[in-house]
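A single protein chain has been omitted; all remaining protein chains appear in their positions.
Then we have chain A:
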Amino acid sequence: MAAAECGGGSPAAAAAAAAEFAAAEIEYVSYGGEHHLPLVMSLVDDELSEPYSIFTYRYFVYLWPHLTFLAFHKGKCVGTVVCKMGDHRGTFRGYIAMLVVIKPYEAEESVYANLTSLKSLHFPFLATELVTRSIRVMMESGCEEVTLEAEVTNKGALALYGRLGFIRAKRLYRYYLNGVDAFRLKLLFPRPDPALLSANKDGRHKQHAENSAESSQIYI
């Protein structure tokens, strides 16, 4: 198992600075209409082993256009995130369906495969920025949690979502067509009641656990 380190400064300061400079040139745009659809589709299609029909894209962008974001660099679409939200067994839940960001210096070569997978990051914060925007909208819309699936081998995606506070709620056996397992990642939003939060340092956990009472829902 790999060791993780915490404490102290990051050794890759120079790379981080370069990335930040590049990040400033990125324009983030909310899904604006039909003209954005082919951009989203071609980004996702190019890298996907899982097949999506036109209707899959339309389902997401028609019903939740405010949850789809595109990233442009010098007029070229370099990344996109596609999400939805809705009621799921009594919980209002957001779902991140697709997240793709391309490596900008190679001819159209995308490095992401499958839903929400990131194999390597050339703009390390670009994917995070895209996802963060969607999650913000979900939070503001009243979602209680956000979920997605990611390949267990996809260290980039797992690290990205881990930093945002996602936990691994479940493991799904051979979820993908290529036989790889998936983790169901879940982000639980803090409950909006400040009184409960401050009363107990475990406030959020306690709130959730007591709501689920004897049910095992929290484990699902």
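By our rule, a contact is a pair of C-beta atoms (placed from the backbone, for glycine too) under 8 Å apart; a residue touches a chain by one contact, two chains touch by 3 or more; residues count from 1.
Simple rule for what comes next: contacts and distances are computed from a predicted model.
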{"item": "Protein name as given in UniProt for the chain not displayed, \"thioredoxin-disulfide reductase (NADPH)\", \"Phospholipid-transporting ATPase\", \"N-alpha-acetyltransferase 35, NatC auxiliary subunit\" or \"RecA family profile 1 domain-containing protein\"", "value": "\"N-alpha-acetyltransferase 35, NatC auxiliary subunit\""}
{"item": "On chain A, residues whose C-beta touches the chain left out of the figure", "value": "1, 3-10, 16, 33-35, 37-39, 41-42, 45, 50-56, 58-59, 62-63, 125, 128, 132, 135, 139, 152, 162-165, 167-175, 177-179, 181, 183, 187-190, 197, 201-206, 208-210, 214-216, 218-220"}
